[in-house]
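Excluded from the complex is one protein chain; the other protein chains are retained at their positions.
Let's turn to subunit A:
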């Protein structure tokens, strides 16, 4: 796909848009307007989950995770690229539910940069969908994002149940973390000491990512982090 149009709104890209474009090797993916609507997350923020904070420290939720039995230490850190505001919500729903897979490209540069900045040498693993959900959607939104990382991702995980299905189960069971939706694929050898980087579209509470970390750590991973597009 050529990019003389904005990836998102499809209006033609202004090719002589100032010095920046003139001296940049890459063509921009988005028009200025669409680009401006994305709100990149930067410090001050929570060092563990990228939540915006007045000063850089650990946020209340992350403190709670750290103190909760069975849940502490599962996820080393999560870095999210953009604030999950109304605009990004719309973009991600066009991406995920309407199935405009190409939209993943608009995050490509940020994904690459963030990987190089924080997660060098880690092995990217997209959060999988259950087979049923995958057939419904036709693609895995996390894997399509992971394709833009500078290293190849590995599909180490499989998913037995979807969140929506889980919610039908007893709330009690869920809260106690008894549901184990993820497992390491059978053909995966030990992950001795490796740094695994989970890839997903949104970090909401971090529960899903932590659940995905459990089997990986059991399988010998040294640590598990996460890289997500949006932080709500």
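We take it that a residue touches a chain if its C-beta (ideal position, glycine included) is under 8 Å from a C-beta of that chain, and two chains touch if they have at least 3 such contacts; residues count from 1.
In this text, contacts and distances are computed from a predicted model.
Not shown: a single chain whose UniProt protein name, out of "NifU-like protein", "Tricarballylate utilization 4Fe-4S protein TcuB", "Competence protein ComFA" or "ABC transporter permease", is "Competence protein ComFA". Across the interface with the omitted chain, subunit A contributes residues 1-2, 4-5, 9-12, 33, 36-37, 86-87, 90, 94, 98-102, 134-135, 137-140, 143-144, 147.
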